[in-house]
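A protein chain is absent from this complex, but the other protein chains hold their places.
Every chain is named by a letter (A and B) in the order it is written, and numbering of its residues begins at 1.
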Amino acid sequence: MIRDYHSPERVEDALALLARGAVAVGGATALYTAKSSRDIELVDVTRLGLDQITVDKDKVVIGAGVTLSRLGAAADIPGMPGALLRKAARAVASEPLRNMITVAGNVAGLNYWADLPPVLLALDATVEVRKQGQAPSAHPIAACLEAGKHPWEGGMIAAVTVPLTQAAQVFGYERFVRTVTDYSLATACVTMTRDGALMRNVHLVIGALQARPHRAAKAEAKLEGKAYDAAAVDEAIATLGDLPVAPNFRASPGYRRQLAGVLSRRALMTAYEWARES
Amino acid sequence: MRFNAKINGLKREIECAPGATLLEVLRLMGYKSVKQGCDREGTCGACTVLLDGTPILSCITPAPRVAGREVTTVEALGDPSRPHPIQAAFVNAGAVQCGYCTPGMLLSTKALLDRNKKPTDEQIATALSGNLCRCTGYVKIVEAVRNAAAALTEEQKP
Partner (left out) sequence: MTAPQKLNVVGTSVAKIDSMGMACGLEQYVADYDTTGALIGYVVPSPHAHARIKKIDATRARAIPGVHAVLTWEDVPRIVHTTAGQGFVEPSAYDSFVLDKKVRFVGDRVALVAADTREIAEEAGRALDIEWEVLEPVLDPDKAMEPGAPVIHDEPEAHMPIPVPYDAKKNMAASASMGVGDIDAVLKGSHLARKQVYSTHYAQHCPIEPHVCMGYLDPRDRLTLVSSTQVPFHARRITAQALGIPVKRVRVIKPRVGGGFGTKQEVLLEQMVGALVLATRRKVLMQFTRAEEFLSRTRHPIKVTIEGGFNKDGTITGVRMTALSNTGAYGSHGLTVMCNCGSKVLPLYRMKTVAFDATAVYTNLPVGGAYRGYGATQAAFAMESFLDEVAHEMGIDPVEMRRINHILPGEGSPVFAALGEGKPGVEQKIGSSGLAECLTQGAEAIGWHRRKEPKAPGAKKRGFGMCALMQGSSIPDIDMAAVSMKMNDDGSFNLAAGATDLGTGSDTILAQIAAEVLGIETSDIIVTSSDTDLTPFDVGAYASSTTYLSGEAARRAATTVAEQIKKVASEMLESHPAPETIELRNKAAFGPDGSSVTLGQIALRSLYESKQHQISSVESAISKKSPPPFSAHFVEVEVDTETGYVKLLKYVTMLDCGTAINPKLAEGQVEGAVVNGISFAMTEEYIFDEKGRMRNTGFADYKILSTADMPEMVTRLIPTWEETGPFGAKSVSEIGINGACPAIANAIFDAVGVRIRHAPFTPEKVLAAIQAAKQA
């Protein structure tokens, strides 16, 4: 039962409500399907002015309330992170849902199929958290995605920050769905920095296979510092053979594991093609 | 809860339970063009309305969220004596079969054409991707949107 609904316009007021156990609601797209039997009071966090995208020299700060539609159209985010974020945001669900889903909600919802967390992980994003009576804190997205860690509990996500660099970054992003508006059955997101002919700072994130997206560390190690060639990619992909998969009814674990391999290879290929062209 | 919102250009006072959805409230107020087709999941699009001009799904929108804002339903577009060009385009293209998804389709179309005068077929398909239709196979709907875009452009010529 929803006992009360607050629409504060000041962050402090929202934090006070959250501190006493109220539940933050952004896009509200999962509010009514989550069949909670307990009485809750809601804090609408969409009127706090947290819907700005601010581009600095070395980072872009994406307000918690930025919708995926807004993010998908954010031409002002430069470079590789901008291109990747726009591509990922545009791929999620359907138009009206993208108009509602917020960046913070997509992170805090922690649905295994959520499309933004893998991308944010590949971009080394940090999550900015606000809590009543505490200084704002920043948490690496990787830490937030660890099981049981929800640094925003008792408070709220205020923004997600993605670092920007002058280095030559490239990405590849692949997502497998049965229909365009489907949940992802598997995703693969690759980011890397080009150092002459060598691959540096390689991130390969697999999403939708387990409860949380994760970096394929073994595969990354096979690529890090290497020149891009088919053998290196084969070696990296070979490490994905034993990826753990959380079972669900949408497709078999074996199939989703295969998909992750194919998508990873394709994402790597895209990143490489981009690197070659740029 | 009690709050004010503009609905189809009229200032209205709304009273509802804090957990009420916008869909429930609008239908109780008599805006029955707004339809329900899924279980408060936002997966069918029949409940689409415009919130400050942006298509959203009223079945998963908490009603209090619209306080102080403007909601548009298809009732605001036109009536049979003076249909909106988008309504006329849907009728003339044969894009209306059972009609249950039509109000939502029209509003998604309006939001699209308000910001993009000459959308490509791909942009049309993307803009309507949240509005399921089981009758038409979408062909005539996409055609109607194309025709509506042309009609609106024509209308705006001096």
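Here is the rule we go by: contacts are C-beta pairs under 8 Å (C-beta built on N, C-alpha and C of every residue); 3 or more make two chains touch, one makes a residue touch a chain.
It should be emphasised that the depicted structure is a prediction, and the values quoted were computed from it without experimental measurement.
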item	value
Hidden-chain contact residue, picked from the options B:Arg12, B:Lys32 or B:Arg115	B:Lys32
Touch criterion as defined above, residue of A:Thr165, A:Thr181 or A:Thr270 at the omitted chain	A:Thr181
Hidden-chain contact residue, picked from the options B:Ala5, B:Leu22, B:Cys44 or B:Leu152	B:Cys44
Missing-partner contacts on subunit B, residue numbers	27, 31-39, 41, 43-44, 46, 73-75, 77-80, 83, 87, 90-94, 96-103, 106, 124-126, 128-142
Interface with the unshown chain - residue positions in subunit A	94, 176, 178-183, 249-252, 255, 258-259, 262
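Just so we're on the same page, only the chains that are shown with their structure count from here on.
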item	value
Rounded Å distance between subunit A and subunit B, as computed from the means of their C-alpha atoms	30
Residue ranges of subunit B touching subunit A (in the complex, touch as defined)	1, 17-19, 21, 39-42, 45, 48, 54-57, 59-62, 64-65, 67, 108, 126-131
Contacting residues of subunit A [partner subunit B, same complex]	1-5, 7, 25, 28-29, 31-33, 41-42, 44, 46, 69, 93-97, 99-100, 180-181
